[in-house]
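Missing here: one protein chain of the complex. Every other protein chain is in place.
As written, the chains take the letters A, B and C, and residue 1 is the first residue of each chain.
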Amino acid sequence: MAGLTLDLIGMQLFAGVALGAVYVLLAIGLSLIFGMLTVVNFAHGAFYMLGAYVGLWLMAHGGNFWLCLVLVPLVVGGIGLAVERVLIRPLYGRGIDYPLLLTFGLSYIIVELVRITFGKAGFPFDTPEVLQGAVDIGVGYFPLYRLFVIGATAVILFGLWLFLERTSFGLIIRAGARDPLIVRVLGVNVSRVWLIVFGMGTAIAAFAGLLAAPLQGVIPEMGGTILAEAFVVTVVGGMGSLLGAVLAGILVGVVVSMTSLFAPEMAKVAIFALMALVLLIRPQGFFGRAGLMS
Amino acid sequence: MTSKTSKSTTLNRRSLIAGGAALAAAPFSFHTARAQEATIKIGFPVPLTGPYGAEAQDQVRAAEVAIAEFNAGGGLGGRKAELLVRDDKLNPGEAATRALELIENDKANFIVGSLSAAVQLAINNVTKQRGVIFNSISQSDAINEVADFSKYTFHEALTPHMTAGAVGRYAFSKFGKKVAFLTADYAYGHEMVRGFQEAGKGMGVEVLGDIRHPIGATDFSTLLPRLQSMKPDILVINNFGRDQQIALKQATDFGLKKTTKIVVPIMLFTGRQAAGLAAFDGVIGGTSYYWGVEDQLPSAKSFNDQFRKMHGGRVPSDYGAMGYAGVRTVLQAVKNAGTAETDKVITALEALKYDYYKGPQYFRKCDHQSVQSVMIIECKTKDMRNEADVFQVVASEAPNEANLRSCEALGHKA
Amino acid sequence: MATDLAFEANRQPSPMLEWATRHRVALASLFLLVFPLVMPFKALAVMILIYGLYALGFNLLFGYLGLLSFGHSALFGAGAYLCGIAIVHFGWPWYLAIGLGLVAGMVVALVIGALAIRTRGIYFAMVTMALSQCVYYLFYQAVDLTGGENGLRGVNLKFVNIFGFQVDFLDPLSRYYIICSFVIAALWVLSRILASPFGAVIEAVRENEARARASGYDVMLVRLLTFVLSGAFCGLAGALLALHLSTVPIETMHYETSGLAVMMCLLGGMGTFFGPFIGAAVFLLLENLVSVWTSHWQLFVGLAFMVCVLFFPRGIWGTVMERMKA
Partner (left out) sequence: MMTQAASQDQSVIMRTEGVGKTFGRFVALKDITAEFRHGAITSIIGPNGAGKSTYFNLLSGAFAPSTGKVLFEGRDVTGLAQHKFAHLGIAKSFQITNVFPLLTTHENIRVSLQALVSRFDIFRPRTRLHELDDEAEALLERVGLAGHRHRLAGSLAHGEQRALEVGMALASHPRLLLLDEPTAGMSPEETRTMMDLIVRLAQERTVILVEHKMKLVMGISDRLLVLHHGELLAEGTPDDIRRNDTVKRVYLGQREH
């Protein structure tokens, strides 16, 4: 391990956190949707991909990246609303298998529609000009855009926190995530809450997809790979727990980056090994409710 | 029937991929046209779905050109050729099933195709057991080795050893001797590393490190700081397709290009189009074919023109072009042998000396590897004639058996 | 995770249905005899048999015991690899290799099961997936034995010797019937298991774990044993796959193969005897037919799933059985 310096470890940590940021955004949506609707959303990766493609389309039609950051979540969130209303709502109360299967089928359809519309090959997605280049973060030069991803994630998390803590609607969601029955007891219009939660989850996924686009470029399959990892994060954090999703997301990012330092080819399996370990010690994840969905 | 063309535009590819009009016209006659006995059937399994769908589609287009030429030339005494396209979904199990379908059900005479090492090895195992000629158009070192090779196995594509060797010899002499590798952790990646290292022997090359990443990685940010800290003259990125695009993009973001020359064994035409100039700018890579050589090579010019004519003015990609050569070699051998009988076609293939699109080629006797040129390319940044004019050929290594792994090394008796 | 499909429970069904249920394996055998003749091609018919058997093994755990595993690809893959390795590297006779594949499925099931059975619900699904990914990685890295990413090649079987008769294994129809005989045997064994006292215990545990425990059943042990039995079926299916394809792709172990079992099972009707088979047949046929016609076959597969979920929630066979009972 020649050349293993503190600076390098510092860089790895930063890289890990930046990597984790995208996981966090995806896991939050998954966790929110699962916690409230008990829907295991297999189409989440497809919405993530859709975010990148909608961004691509907007940019090609005269939009800029900053506008996309606002419009993409709105557009994809809108699609999410429609999906919940038309496809998922009829399945409530039928157990978790059915929404799972439906969203799985839906992910096939979304990916294929994108292939038909945009083609099978991917597209480049340029990093916005002001965010290009690398900056000195004390331990080395780190790409500015990745710092922006960390910042943007923090902003989204802060906004979400404000929304959940300071609005009455947020209160309902927090209560509901802890116990879905409570919401009904409170006499709230449950279907409207669920509709909005699903829309929010997909909007955040789309935002994550847009953020990831300049890192990786855009292809129709981009959601598939990351979905499995996002599930790991969600489960490690405890399904239904937002705090868990945040901590687990960063943890997984850091575990990947640290594994990359010592045994890079094991970076992928490390994620799964971590999950197995966490669940064997704590079967409901960090902050999950015990016995949920059993 | 092969004049049926898949007209595709970048934004709308809702076109039928079936190779023949018969398939398109009668979607449910999945037995494929029970054409008269006389038709020479070439099964063509390629990954139409999956990450290499774009390349696969181009392979089909190029193969169609070969079929059309053969049929326009009167076929084999009037016997026409037919292309049976199958989607192997980039999955070896699916590919083996498709190969079984093509052989057992469609009675295909030959199989040409595949776009991954694992897939071609799976198809090869099926075809060699059943004594059917398979001409692989995808890179692999393993398929030439004695364990997998059979007399029915032909390999039209380059091998990682040839590609990496050519790129290595070029790069090490030009950009420096301190080399670091970033390698996808599977056979293809390892084979590339081996190719580079053998090329570097005797050139005083110093390997600073070889960092392996899991195949299908979407993020290299955790590996790049380490590579950066090694301060290499050359960073060789031994991965393929999407992995390569992302790795190049992120290496650019991390500013690696400022201090280091980045080299890839295979630089894909479609990859360059998907990832954009910024990622590929300044990168040196190898390829089996770039259409731009038509100015120097008459065979390339003629192939490109045929392709343009049949496919709405587009130009063939590197992997696509191998679909052409893969099918045309087999059909030419059929013509030379005067029959579609397997053993005679094998003999004809072994005797074939051809120049179809990239200069002279022939199949080496011991492992049926096509001995051919390797082109070294780099991105064009200016003077592009059109959208497809993305590379320029900076060097070309002439066909030379010495650049292949020796027959003994592959386990063949000399 | 309540299933409401307990067709094995004797609640006085119609005599016709009861007769059919009692002789279901015989009836299925008759059907399977003519099955390859109506399929587009024999290799597809074999794939349906193999994936049907795989889904059947999965269904024992998912449909009958009520545990959703996302790790079954490890059992399937272990069966395929061990059968293949026995032939390629050790030159074992084919029948012993199949036996080894079956045992390998059980052993991997025992290991994964022993670790995972303490978790429940969605967590169980995730632990099994994680552990199966670790198994995947193990086989991926053992390049000398498994061929790594290139897959294991050379599982070549030209002839099989059955009671002195030399049968050409490369002949598509003979291959079908040889593999079919294993599948029918497996169906028969499964039918016996479901009708056995232990079959009742499996369902009891699914229906009410706490009650089963209070009645004196070691629920963990029941789960583990069922997991291992499930592994035997999946391991056998894997072994047959290795022989049929003559290669073992690493994809066999990928978690998407686990997902496939879930999909086939739900499509056909979980907790029903033939559901997994029907699901496998419909899935593979649909994929095959549509993918010859258009490269956008995934659109149609996706649509078929959604239609099934929205309109036939009990799956195809589940819906048929329900109609027949009503």
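Keep in mind that, in the parts below, a contact is a pair of C-beta atoms (placed from the backbone, for glycine too) under 8 Å apart; a residue touches a chain by one contact, two chains touch by 3 or more.
A quick note: this is a predicted structure, and the numbers were derived from the prediction, not measured.
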item	value
Displayed chains contacted by the hidden chain, counting the whole assembly	C
Touch criterion as defined above, residue of C:S14, C:Q166 or C:S196 at the omitted chain	C:S196
Contact footprint on subunit C, counting only the chain that is left out	2-4, 6, 9-12, 192-193, 195-201, 203-204, 207-208, 210-219, 221-222, 225, 229
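The rule is short, and it goes like this: only the chains that are shown with their structure count from here on.
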item	value
Contact graph of the chains (line, ring, star, complete, other)	complete
Chain centre separation in whole Å, for subunit B relative to subunit A (CA means)	36
Subunit A and subunit C: spacing of chain centres that average the CA atoms, whole Å	33
Two or more partner chains touched - positions in subunit C	296, 298
Sites on subunit A at which at least two other chains make contact	115-116, 266, 268-269
List of subunit A residues in touch with subunit C within their complex	40, 87, 90-91, 94-98, 101-102, 104-109, 111-113, 115-116, 228, 231-232, 235, 239, 266, 268-269, 272-273, 275-276, 279-280, 283-285, 288, 291-294
Interfacial residue positions of subunit A with respect to subunit B in the complex	3, 5, 8, 11-12, 15-16, 18-19, 115-124, 126-127, 132-134, 140-141, 143, 145-146, 215-217, 219, 221-222, 225-226, 256-257, 260-261, 264-269
Residues of subunit C that touch subunit B when the two form their complex	40-44, 47, 143, 147-151, 153-156, 158, 170, 172, 241, 245-247, 249-252, 288-289, 291-298
